[in-house]
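With one protein chain removed, the remaining protein chains of the complex are shown where they sit.
Labels run A, B and C following the written order; every chain starts at residue 1.
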Amino acid sequence: MNDGKTAWRNIRIFASLVLIGAVMAPIFLSDASWPVTARDYLMAQGQAESGAVNLVSAIYLGYRAFDTLGETIVLLIAVTGTLSLLARVESLVSPGPEDTSSPNAKGFSLSLEKRVSHALRTNLLEEVTGKVGPIVLLFGFYVMLYGHLSPGGGFQGGVIIASGIVFLALGNPYEDKSVLVRPAILGGMENIAFLLFILSAMSGVFLEEGFFGNPLAVSGTPEGFIILMNCIIGMKVGSSLAFMCIVMMGGANHD
Amino acid sequence: MTILLLTLIILLAVFALFSSDLLHGVVAMSAISLSCAILFYILEAPDVAITEAAVGAGVSTVIFVWALRHSQRKEDRHE
Amino acid sequence: MRPEDLVFATVMLPLLGAAFALCANMFPKGKGADTVEFIGAGIGLLLPLIVLANVFPLVTGGNAIEGVIGSWHEGIGITFSFDGLALLINILGYTVGIAAWIYSLGGGPRGPAFTGIFLIQCAALSATIMTNDLFNLFVCLEIMGMTSYVLIPTSRKAGASLASFSYLMVSASAMVFFLLGTYGLYRLTGSLSFQGIEAGLALLGSTQRILSLACLTLLVSAVAIRVAIMPLYGWLPDAHALSPHAVSAVLSGVLIKTPLFALARILHLLPEGTKIGELMSIAGALTAVVAVVIALSQRDAKRLLAYHSISQIGYIVAAWGMALRWGIDTPEGLACMVGAFLHAFYHALFKGLLFLSVGTTVDVTGERNVYLLRSSIASLKGRGERIPITFIAFVTGALAISAIPPLNGYVSKDLITYSLKGTVHYVLLSIASVGTVASFIKLSRIYWRGTKVAAQASLSTETTPYWPRLVAEVLLSLLCIAGGVASHLIIPVVSDLLAPANVIAIANANLFSTDSLVKTAWTVASGTLLFFAATSRPGSVVLRIVRERPRDFHGLFISFALGTAVLAGYLLI
Partner (left out) sequence: MIERILLLVLFMIGFWAIMAHRNIIKKIFGLNIINASVVILFILEGSRIGNEVPIMYGGIGPTADPIPQALMLTAIVIGVCVTALSLALAVHLYRTSGSFDIDVIKRRIQDEA
């Protein structure tokens, strides 16, 4: 009975795909020569101006640091919003069709009552993740601190640190959790890191360099500012992602 | 090499969109992210490659799996 | 402090406030946490006003404070420019923001997370309007979008998540298109700043013209989704109707207008801007008419208001487009731009007021259906309003949106129709005014005395105080009245801020002329007639057909594709 309707729907969808394709095609298929002015300027001046050997870091945390601030704000909003929705998902008393049909999909549940019923998990996972966690953390700090010299930086380091923290949380689920894996602590760290980021972005104002100006520009070590920003971003990203993952794994029983 | 990787990405995308098991789709999306990361590495963009690997293949997969754990895995096929 | 730093404080202060407010999460709930949160809100909402007052003398007469963020090299760093338009949009944003935040203390949602995200939204508005960089504009729009996706479902209504999800899908895909447009323009010009793009495009040969037009099309249609004009408005009614009242007020008052004025910044630099402005002004005028008809058919009080937002944004876009068409530097163009901004500002005030007062009524009575709800004044009195302030606030807002003198809506609508006289827009907008009057007569029925006395619903947020709602309503009502009465003072200031010094400010003496007053009387009379026609039997059948037209999810994207293709085709010809 719905055949005509479905056909009409398909026709409209096809027509809009054709229309959009026609608008997109010139952009995708263009072979205009790529501009080199910005690249040449950066190659000549970038290292001296920002102090970073890695030009991508120089742009990311120097020339266009305001975009990076926007990006961390987006992350902050996403984490806050996801967690508030998550709390409501957990509190919905009447779940839809039962989700027990998918045992494999329940890979990492942390809360004790769920774990007892879970035969697939062995001690091996806990042993390995618990031991590997600190090493992953160390690697994360390396990536974070050397962002101005080699590929990587605060954000990437932060993600690795977050996975290290998650490993630690998986490693010792029963008791004496280290301080690092408590959701409350992680949430607090996230907020403090955000505050620090804003403050360090404002610091240039008091040194006549303007917002996001490099307060160390005249001191001879301009890379110091990038290292500082990398650390703050790493702390922010690491704590917020770890916070989100741990709350997701453990349900909403955080406070 | 670039063309090969792009073809692989397209195939994975088609698989992800047409498989009826959402978890398979998530794995395919994660594989797309990894292929992208390799592609970025070949294209002289190591920073982007690291980010894509960590964020695309890592974090977003975790979130996808979490979402499926809280809902259902199979796509319901009722018209 | 240098002026560049001073204007940038309008972005950084709300962010600092947001950081403070979020830190309140770390304190145990109670006095301490509240204090920290309130300090954050004070830093984020009140201090920027002081900054704006200080910036004011620097930007009059078409002056702009320009610079590169962090004083980096111009070709690579992010350039910004803070001019009169940015100042005005900031005033708009912070005024409505303060009122809505005060209302949220009484009407929910509450908590440090809400305050933080709300302040971030204010910062994003401020950053959007002052940036001169395409990629930075992308980031700002994404922040604004993210905050609305998070704020809409805080109302815990059943459809709110779906509305937020639809909005997210449409607008996130539109932002990918925006990114693609940025790619194309960067490839062509090697620059991301508006001035750089303008200079680069001027040098291009005709072979690259198609590419640059396609890029512009994508940028414009991605922004048009946010602004919700004609074919692209499908996401808005649900999102605005189902979000918390304070959020609705900000979403429809401020959020849908800021991208429009940010877009004007790049468009008026480019030669294609006039054509785009022309097409968008026609779309805007049509939007004003179509949306008002749909609004008249609505049953849900807040949804009716949401469709009115679309209709009023149609007025703004019509005037805005003609301003681009004629050029802001010409007297006609300036008159249109002043009209567009004033209507944006005044609409933010009276639509915010309407959302808040109707929201309070709906909360108090527990009924949203316009056809069922009656005698709300009794319920408001039962709630403790000795003088029905909410009712008075509603009447102020309704009179303002129906353009009854001497309220502010009259001034701005009259300015728009006055400057568009002689175009086809004039006719369309006059029809839309009639529809507005009719639908507000319909909405005001919720306060009429009815046979069935409305039930007294227990407020779901019984723990929160009631007075902040009234404070916010009174604040906005006073601003509405002041905007109308003091219009002869406001219009010269606004035109002085928008125009370069050499353009003569427009005359506004004839705003309250007999002609305009007679026209208003005609509008009200026809509006009343239309109301009776709509409540008659055949009228209500028509309205039901309009109300129950199918609205599919994929329809949102089909209209997006259609709108984009039409724009591209129009530019190419």
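Annotations
As a working rule, a contact is a pair of C-beta atoms (placed from the backbone, for glycine too) under 8 Å apart; a residue touches a chain by one contact, two chains touch by 3 or more.
Note that the coordinates shown come from a computational prediction; the quantities given were computed from them, not determined experimentally.
Taking the complete complex into account, the chain left out of view touches A, B, C. Screening C:Leu162, C:Ile210, C:Ala378 or C:Leu517 for touch with the missing chain picks out C:Leu162. Within the set C:Leu85, C:Val139, C:Ala283 or C:Leu420, the residue that contacts the chain not displayed is C:Val139. By the touch criterion stated above, the residues of chain C touching the omitted chain are 76, 135, 139, 142, 146, 149-150, 153, 157-159, 161-162, 164-165, 168-169, 172-173, 176, 179-180, 183, 186-187, 192, 552-554, 557-558.
Not every partner is drawn; the one left out touches chain A at residues 10, 13, 16-17, 20-21, 24-25, 28-29, 31, 34-36, 38-39, 42-44, 46-47, 53-56, 58-60, 64, 67-68, 70-71, 74-75, 77-79, 81-82, 85-86, 88-89, 92, 95-97, 149-151, 155, 244. Where chain B meets the missing chain, the touching residues are 2-3, 6-7, 9-10, 13-14, 16-17, 22, 25, 29, 32-33, 36, 39-40, 43-48, 51-52, 55-56, 59-60, 63-64, 66-68, 70-72, 75-76, 78.
Just so we're on the same page, only the chains that are shown with their structure count from here on.
Two chain pairs are in question, A-B and A-C; the one with more C-beta pairs in contact is A-C.
In terms of their C-alpha centroids, the spacing between chain A and chain B amounts to 17 Å. Distance between chain A and chain C, defined via averaged C-alpha coordinates, is recorded as 31 Å.
Partner chain A is touched in their complex by these residues of chain C: 1-2, 4-5, 8, 12, 15-16, 19-20, 22-23, 25-26, 67, 69-73, 75-78, 113, 116-117, 120, 124, 127, 135-136, 139-140, 142-143, 146-147, 149-150, 153-154, 156, 161, 180-181, 183-184, 186-191, 208, 210-211, 214-215, 217-218, 552, 554, 557-558, 560-562, 564-565, 568. Residue ranges on chain B touching chain A, taken from their complex, read 23, 45-51, 54-55, 58-59, 62-63, 65-66, 68-74, 79.
Residues 2, 54, 56-57, 60, 82, 89, 96-97, 99, 101-102, 104-109, 143, 151-153, 155-156, 159-160, 162-163, 241, 244-245, 248-249 of chain A are the ones that touch chain B when the two sit in their complex.
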